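Excluded from the complex is one protein chain; the other protein chains are retained at their positions.
Order of writing sets the labels: A, B and C. Residues in every chain begin at 1.
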Amino acid sequence: MRELDPANGSIGPESSAANTGARRGALGFVTDVTLCIGCKACEVACKQWNDLPMDDLGLTGHSYDNTNDLGATTWRHVAFVEQFGQGRGSQSMSNAPGSNWLMLSDVCKHCVNAGCLEACPTGAIIRTEFDTVVIQQDICNGCGYCLPACPFGVPALSQTDGKAHKCTLCYDRLKDGLEPACAKACPTDSIQFGPIAELMPRARKRVTTLRERGVESAYIYGDRAVGGTGGISGLNAFFVLIDAPEVYNLPNMPELPQRKTMASYLTTIGTAVACGVATYLTLRNR
Amino acid sequence: MRLLKLLKQHVGMVPNPISDATREIRARTRGADVSISVCPYCAVGCSQLVYSKNGRVINIEGNDASPINGGTLCPKGAATFGLLTSPARVTTVKYRAPYGDRWEERPLEWAMERIAQRVKETRDAHFEEIAVDGTIVNRTLAIGHLGGATLDNEENYLIKKLFTAGLGIVAVENQARI
Amino acid sequence: MTSTYRRGWESRRGSGRSVEDASRTNYYGLPAIHKPHWNWLIIAYFFLGGLSGGSYAVGSIAGLFGDRESRKIARVGRYISFLALLPSPILLILDLGRPERFHHMLRVLKVRSPMSVGVWVLLIFGAFCSLSAAGQAAQDGLLGRRNGAARLLRALPGHVVGALGIGSGFALGGYGGTLLSATAVPLWTKNGVLLGPLFLLSAVSSATASITLVLSLARGTRPTTLARLERLESLALLSEVALLLFTQSRLGRTIARPLVKGRLGLIHHFGVLGLGLAAPLVLQYMAAFRGEAPSRVVTALASALALSGGALFRYVIVTAGRLSADDPRATFDLASGQSPTAW
Partner (left out) sequence: MADSDCVVIMGANMAENHPVGFRFVMKAKERGATIIHIDPRFSRTSALSDVHVPLRAGSDLVFLGALINYTLKHHKYFKDYVVHYTNAPVIINDDYRDTEELGGLFSGYVEKERRYDAETWRYAGQPVHSGAEQHASEDFQTREGVAGQDDATKQQTDPTLQDPRCVFQIVARHYARYTPDMVEQSCGVPRELFLKVAEAITSNSGRDRTTSFAYAVAWTQHTTGTQIIGACALLQLLLGNIGRPGGGILALRGHATIQGSTDIPTLYNLLPGYIPMPSRPVQSHATLDGFIREEKLETGIWHDLPKYLVSLLKAWYGAAAQPDNDFCYDLVPKIEADHSFQAMLLMMKDGIMKGLFCMGQNPAVGGQNSILGRQALANLDWLVVRDVHEIETAAFWYDAPEARRGDIRPTEVKTEIFFLPAAISAEKEGSYTNTQRLVQWHDKGVEPSGDCRSEATFLYDLGKRLKELYRDDDGPRGRQINAVTWDYPTKGPFGEIDLEAVVKEMNGYTVVDRRPVTGYAELTDDGSTACGCWIYSGIMPEEGRNLARARSGDDRAALDWGFAWPGNCRLLYNRASADPDGRPWSERKKWVWWDGEQRHWTGHDVPDFPTTKPPDYRPPPGAKGLAAHAGDAPFVRLADGKGALFVSAGLKDGPLPTHYEPWESPVSNLLYPEQSRSPVALSFPRPDNRYHEPADLRFPYVLTTYRLTEHHCAGGMSRWVPWLAELQPEGFVEISPELAGELGIDNGDWVTVSTLRGQIETRAMVTARIQPLRIDGKTLHQVGMPWHFGFGGLAAGAIANDLIALVEDPNSRIHQAKALTCNLERGREPKAGRRGTGGEGRGMHPSRDDGA
């Protein structure tokens, strides 16, 4: 494991395609922060198509972000980060995208190996033919185990129906050959949808272009080097970012929570054996 | 064989038991009627597809064919369906009598007739045929109209035609001024 | 209409704290992951399930020896185990967002999902536990003497059933820890491989303590029996305290914060470590130091303390985990790429 240094880049364009473990035919998103205008069309388009109610958090004071987080009724969430400490405004004139006001449309990552899916004890969470991760609403019984099992804080339990919800990557639309609602609505193509096999090279090219244009800090979040680390093997919904992941409320090098399950079983079994022996020995009537 | 398949699907490291309901999922727009519309919010003029089934709108999204928006929409445009189905949308006539302290429900027909009467009353009382200097003016300053920029061109035309050409109302204004 | 003109600096109170100030190092301090909704239902289940599994295992092991005193231990263990088991499924089902769908848990068996494994463990253990408890009850004449079922149960080789069920008992006692560790919650997953053992040790100590407590209060229990149980209890407690302190020391300051700071820190230090772990040990060793067997009162007290310590331990771990999930710094610390897989 090495430290992320966005400036030096996690992946160069020369990196091989093995940077994501996406399966053949996988579909997904790339969300490019340098193209996002923070309009939140994705949030609304998502809510409209999926018929999700309003959150009604009130004014949060978090810049223009009044939905705060991904949740049971918010499957796209636009984060706003103000960074004017280093002087104000964009005055570079270098045609370099990116400014002191960062905006990012966050979404379920549809991990190549998904914590929520592995955790789900009912089999409600499945991997679809598009390599996306979907919670089957006719199965979910609201145990809530997928919530902490997601390293990105995506699934959430609904207060109204008690079930876990998250982005389905518009599974119903995909079935009919339609683009997901958010990507379709996005006016500036900050959200792009397509096969990972096309998106990943495109994103890598974009990173190269951005660096050429002076945005040294551009990088892909969601391959095996950053974001899709620790057994997750890449994200089918990945991002082009220009600042550290934490700034966008994303973990730098998350781990698949179940990665250590077997080891955990072994230590527990070992302890059980030890306990058994100890019990046997201490309780034996000498 | 089937048992093996069943076991494979339900037991293992990460089984993938897809339910029958999931297999049946399709976009709800499948088989719906589509009409082409234009976003009612700002002046960019984004083309929209309005999907309806049984006389009810079920979805509105951007029209890919449009050279303007190419299928995209802004948050307001994307909320057009929400506007149409807004829980707060008023669908009945509300009437508030002078000095009244509440809304009353009235039939549309009654309201239309009453409005026509009030227009006539006010116009008759304040119609000016000839100004002090002898110019024919044929106007009334006692009635005004506001709005129009969110309506259709044809409706604007009818407003101008009915109110200005037909009734002599000169104070016809819209949001273009503000 | 307008109030009098006043210069701002004459009433400097606020500091001009801005939007930006709230998001310097993370996103407005908002959680980066979602914590589980788990409340007292799950905490109680973790405790009771551990108690049940532990009691069963301890009881069953004791049942292997065949002597009268050991049979006593086995008998108490089986009953405690069964009593603790009874509310467990109810607690679990009540905790579901859609309780009527509890049976969906049985659609699949996922080896990598401790919760899925746990459900099946609970099911299997439930069978063993019920069978053993029923057998014990039949032997004790609680099910009547004449009926065929009671006769059949009496014929059951209790120690064989118990021996076969030991594994499921330990599994039930320990899986809570693995369940928590297989999450993104920093406090649970950092050193997560130790959480299962920790839960298991706690289950064994709680179980032993509860058996000890019952036997110490019952007439006719020999002091040597209590002493044997106490040896086991103190061994479990010692291992538990050692493992807990070791785990805690390796969490790092940010992630361990909920265990150290605030009300929960106090509960952890004084409740779990102090009253629940150290106090019973001290009580037992004080007696041992004086070279005499501890009085029944002291034994009972020590056991009760250890038992409540076990319950508090579940509460502290679950609650601290939830707090650490809410702390983005902990999440980012965990995912900083600094040896997250050391264990």
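Descriptive notes on the structure:
Convention: contacts are C-beta pairs under 8 Å (C-beta built on N, C-alpha and C of every residue); 3 or more make two chains touch, one makes a residue touch a chain.
Since this is a predicted model, take the numbers as computed values, not measurements.
Shown chains touched by the hidden one, complex as a whole: A, B, C.
Summarising the interface, subunit B meets the missing chain with residues 33, 35-48, 50-52, 55-57, 60, 65-70, 72-80, 82-84, 86-103, 108, 111-120, 122-127, 129, 131, 133, 135-178. As for the chain not pictured, it touches subunit C at residues 1-3, 5-6, 8-9, 11-22. Although one chain is hidden here, its contacts on subunit A can still be listed: residues 35, 37-41, 43-44, 47-48, 53-61, 63-64, 66-67, 82, 84-85, 88-97, 99-103, 187-189.
In this section, only the chains that are shown with their structure count from here on.
Located most centrally within the structure is A, per distance between chain CA means and the overall CA mean.
Of all chains, the one whose Cα centroid sits at the greatest distance from that of subunit B is C. Distance from the subunit B centre to the subunit C centre is 59 Å, each centre being the mean of its Cα atoms. Spacing of subunit A relative to subunit B, judged by their CA centroids, is 37 angstrom.
Residue positions 107-108, 110, 112 of subunit C each touch two or more of the other chains. Each of the following residues of subunit B touches two or more other chains: 10, 13-15, 17. Taken together, the subunit A residues at the contact with subunit C in this complex read 1-4, 60-63, 65, 68-69, 79, 81-85, 115, 118-124, 139-145, 147-158, 161-164, 229-230, 246-255, 257-268, 270-272, 275-276, 278-280, 282-285. Subunit B contributes residues 10, 13-19, 21-22, 25-30, 59-62, 69, 71-79, 81-82 to its touches with subunit A in the complex. If you check the complex, the residues on subunit C that touch subunit A are 18-20, 22-28, 30-38, 57-58, 61-62, 64-65, 67, 69-70, 73, 95-99, 101-102, 104-105, 107-108, 110, 112-116, 118-119, 166-167, 170-171, 173-175, 177-179, 181-185, 188-189, 192-197, 199-201, 204, 228-229, 231-232, 235-236, 321, 325, 328, 331-332, 334-341, 343.
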